[in-house]
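Heads up: the structure comes next, in structure tokens.
Of the protein chains in this complex, one is absent; all others appear in place.
Moving on, here comes chain A:
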């Protein structure tokens, strides 16, 4: 209990003192996580919509692969990204390994299947007669997709929240592809692991409180957006 209180005290001190290193780590955490979720959302929603509405041979197989991807261990994602970005790897020339870009790539790899699979499920649940009714109202294809997306917006926001949850908590892949380099690729989760390994529990706790506060604020905002009251 004393350790917890000490950690909380330390976190408040760190925030109030405006420690530049903490600020840098926090901003980088936000930057990589939000970028990864944004890219996963931009790719995952249209792909999920297509898989949810279209019928073609091999669709079930693709859905099964994406569902498996939801449980992809982050260290495996990290390993794949490392192999791709390794000097002799297919993307080695880009020199992205041990950069924030590599962390973003790894985070996309773990969050994209979640956003895609949950979005696809949402579209599969749409009543086929509603699609026909919207068509009968005179919608173009693009207008139809936009209306259907608005119809499943609650589920899509849930998919984004789940994707964000996975990304903000991710440590294994970020450690592997980012290397936890101070001032370069150190984010909150990798810092916590490092501080625990050094025995600095108070700093680790302080960082964890900052991480939880960030996660709470972002998840709360998304949930608020999702649950905006219907007018009666």
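Quick note on the criterion: a contact is a pair of C-beta atoms (placed from the backbone, for glycine too) under 8 Å apart; a residue touches a chain by one contact, two chains touch by 3 or more; residues count from 1.
As a convention for this text, contacts and distances are computed from a predicted model.
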Looking at UniProt, which of "Amino acid/amide ABC transporter membrane protein 2, HAAT family", "5-oxoprolinase subunit PxpB", "4Fe-4S dicluster domain-containing protein" or "ABC-type tungstate transport system, ATP-binding protein" names the chain we cannot see?
"ABC-type tungstate transport system, ATP-binding protein"
Identified contact with the non-displayed chain, of A:72, A:147, A:162 or A:214:
A:147
Just to verify: which one of A:42, A:95, A:132 or A:217 makes contact with the chain not shown?
A:132
For chain A, the residues touching the chain missing from this view
127, 129-130, 132-133, 135-140, 143, 147, 150-151, 153, 230-232
